[in-house]
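A single protein chain has been removed from this complex, and every other one stays in its place.
Letters are used for the chains, namely A, B and C, taken in the order the chains are written, and counting of residues starts over at 1 for each.
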Amino acid sequence: MKFSVNSSLHYDVTGPGTLVCSLSCIQTQGQQVTNESLLTSREVNRTDLWVSLVANHFTKLDITEVGPLRIDYSAEVTTSPEVVEAASLGNSASQKLDADAIPYLFPSRYVPSDRLRYLSSELFGHLNSPYAQAMAVEDWLAEHLTYTPGSSNEYSWALDTYTSGEGVCRDFAHLGIGFCRALTIPARYLTVYAYQLDPPDFHAVFEVYIDGMWYLIDGTRKAPLNGMIRIATGRDAGDAAVATIFGSIIGQEITVATAFLPETPDKTFIPITREDLRRDGMALFLG
Amino acid sequence: MKFSVNSSLHYDVTGPGTLVCSLSCIQTQGQQVTNESLLTSREVNRTDLWVSLVANHFTKLDITEVGPLRIDYSAEVTTSPEVVEAASLGNSASQKLDADAIPYLFPSRYVPSDRLRYLSSELFGHLNSPYAQAMAVEDWLAEHLTYTPGSSNEYSWALDTYTSGEGVCRDFAHLGIGFCRALTIPARYLTVYAYQLDPPDFHAVFEVYIDGMWYLIDGTRKAPLNGMIRIATGRDAGDAAVATIFGSIIGQEITVATAFLPETPDKTFIPITREDLRRDGMALFLG
Amino acid sequence: MKFSVNSSLHYDVTGPGTLVCSLSCIQTQGQQVTNESLLTSREVNRTDLWVSLVANHFTKLDITEVGPLRIDYSAEVTTSPEVVEAASLGNSASQKLDADAIPYLFPSRYVPSDRLRYLSSELFGHLNSPYAQAMAVEDWLAEHLTYTPGSSNEYSWALDTYTSGEGVCRDFAHLGIGFCRALTIPARYLTVYAYQLDPPDFHAVFEVYIDGMWYLIDGTRKAPLNGMIRIATGRDAGDAAVATIFGSIIGQEITVATAFLPETPDKTFIPITREDLRRDGMALFLG
Partner (left out) sequence: MKFSVNSSLHYDVTGPGTLVCSLSCIQTQGQQVTNESLLTSREVNRTDLWVSLVANHFTKLDITEVGPLRIDYSAEVTTSPEVVEAASLGNSASQKLDADAIPYLFPSRYVPSDRLRYLSSELFGHLNSPYAQAMAVEDWLAEHLTYTPGSSNEYSWALDTYTSGEGVCRDFAHLGIGFCRALTIPARYLTVYAYQLDPPDFHAVFEVYIDGMWYLIDGTRKAPLNGMIRIATGRDAGDAAVATIFGSIIGQEITVATAFLPETPDKTFIPITREDLRRDGMALFLG
């Protein structure tokens, strides 16, 4: 499937500062990026970095002149999410752990999984496979949390979300990741462009590592699982923020647009939801 | 210089569980490991993993039988810490940032650097080079924090240390890393064997990234800087814990010993402290 | 019923400081105190204060000389806890609120009831009377929390207890009070001498305000409800601490003893537990 993505970030620069941006889609086995451009509304000192540690493409902008700054990104991205049989998924995450998944077992800034051990065990400890647990976590998020714009802030972590029962996509993902890590299931955060997300915006979901593959989870259930386009991957929103600000730079506005581009053989977009996958006993991974 | 290191971890296993251990010294340009052994007091399912994401050697132990368990590690390690001129260190961390250092700018579980921006700027913002700032951070830690065993716990983060004014080596490192990241200086956590540390124990210090090199910092000033032997490196203690417990395993006792092995040309150990480095205008990196 | 109570607090004074002690039993309609003494092992500047705001008897000790200090308290206390029919308890706390109970609806240091609204509503919102809710809260504490000495510290608040699933009597009380306040039931903290508590120590329980009376709740279920002797009452442990330290004073040791004194007509102590009260449809208040 082919999508076009566009996003625009507006800032007010009130003094020297640095922006570490991560709004470019990355190239993976399951995702090809073409016609890509990232433009700034005025000339700034720019460095592009591909960070293997978290597999992201960062664009670092060092800005010395004050005034407004706009960053425009656009690309065409061809994705090939795969749907596989869930029944084949193994019975113990801890027994088939790849080295590179280990860091995703550890607690991180917004995901204090060390403090979610008791709650995870109470809620999901009775289930006997990591995949069953991950599915139960997604259900729990969808049933217990209310999606409430403005209910959280940049400092909110998974414990706040649990306590308040509300949040936005970032918070849903953080709490879900926390439950999974506490259950010894590696879990990582994903910032995506999401087709058919309403209203259009960046979206946050997560992936769990089971038997050597990363499966997609979205407790918000606000967009089709096969319309996600990977931007950044990391431990949590701290790693995979669209932009991290250092210095005197103030965020003003964000616009995002994701469109489907009909192509042979994918002439129309056929959405796949968790309900669809469940009915067929399937799981989805982005690749 | 050559050292022998020994450590022993004692556990009580009360149900099935997994231990992810990181007590083996790693092989680096500045560190060679020989005669290494990691033994368990009884047979357990063991996997060794070299995780590039955080550059560590993890030993994963899956344990099904209850009862006591002891893990004994020993090795001989030859280190070659380098002392370089501090005067040559650059004036802006943000301008010469390597890709792999970027994740060490982000907040982590015990280092909420996003919430230390104001305090860091108040305390160190007037200094005009990252190296001067890092040195001021080390001084601040040494002057303001009291080393108090038992004053913190496994959940304590850098804000707690700032507020209480006390902690152990782990807490000193977390707060120092937090200040540095908030100042746009990449900083990472290091678990080490430390020669002449009294009483003998694992030790935690940190490294700051300036002009392409990682320089050693130790706000506790409890051991010579050139007697550190690298075990694990990471964002914070969550990445570089000597052992992370999943399941029903209870820590009991830890013993650690580090000895100097005289060899030509290093027949005696000549300790290097921050005071020595300062007097000569030098900085130290472990390699 | 008549009890003798004894307690002894040992301190090391390392510099000038003030101790605000609250270990004297108070005189109430339901409790008479005789043969009372509070002695210090050496002469210190002492003031006795009866604070109506929290209904406690504070002893303020201003200490200028360093060295060990012991405080010994003893008294004989006659209590007359009342057992009343629970069936008569009203259906809405908020409709029959006395003025003096209002402050016990507000959040306090260790009881952030403002952040427990969602969880309380999820867990107890379906129950249709404040008494039914309060009983469900006590059951929840008894069933979900593990009594684990050393699992919490002086800074732990009700959210920590919820998250970790463990604590000591103080933590059980704080979380129970938080649930109740969030349900619009005034709830207050009580420090008591508790007969038959094993091992002997001070104990913490709480009271809920329903229809003009304060009913006793103890989620730990570690001592008979009719063997409690009121020391201090307040919003939480911050108000009702046995001793609050200002300055350079270090706590060393505490010993507590509570004995039953046979008298006509109460020649033996017949313990009353929640189970007994439930079976008979009764509730207990200390007076």
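Throughout what follows, a residue touches a chain if its C-beta (ideal position, glycine included) is under 8 Å from a C-beta of that chain, and two chains touch if they have at least 3 such contacts.
These numbers come from a predicted model, not from an experiment.
**Student:** Among C:1, C:25 or C:105, which one is in touch with the chain left out?
**Tutor:** That would be C:105, which touches the missing chain.
**Student:** Where the complex has a chain not shown, which of C:10, C:46 or C:60 is the residue touching it?
**Tutor:** Result: among the candidates, C:60 touches the missing chain.
**Student:** Considering the whole complex, which of B:129, B:164 or B:273 touches the chain not shown?
**Tutor:** Considering the complete complex, B:164 is the one touching the chain left out.
**Student:** Which of B:26, B:49 or B:119 touches the chain that is not shown?
**Tutor:** If we include the chain that is not displayed, B:119 is the one touching it.
**Student:** If you put the missing chain back, which residues of chain C would it touch?
**Tutor:** On the chain C side, contact with the omitted chain comes from 18, 20, 45, 47, 49-54, 58, 60, 62, 94-95, 97-100, 102-103, 105-109, 111-112, 114-115, 154-155, 184, 234-235, 238-239, 244, 246-247.
**Student:** Just the residue numbers, please: which parts of chain B touch the chain that's not shown?
**Tutor:** For chain B, the residues touching the absent chain are 115-116, 118-119, 122, 144, 159, 162-166.
Operating definition for what follows: only the chains that are shown with their structure count from here on.
**Student:** Looking at where chain A touches chain C, is over half of the residue numbers used by both copies, so same, or under half, so different?
**Tutor:** Counting shared over all numbers used gives more than one half: same.
**Student:** Quick one: chain B and chain C, Cα centre-to-centre, how many Å?
**Tutor:** Whole-Å distance between the two chain centres: 44.
**Student:** Based only on mean CA positions, could you tell me how far chain A sits from chain C in angstrom?
**Tutor:** For chain A versus chain C, the centre distance works out to 47 Å.
**Student:** Any chance you could list the residues of chain C touching two or more other chains?
**Tutor:** As it turns out, chain C has no residue touching two or more other chains.
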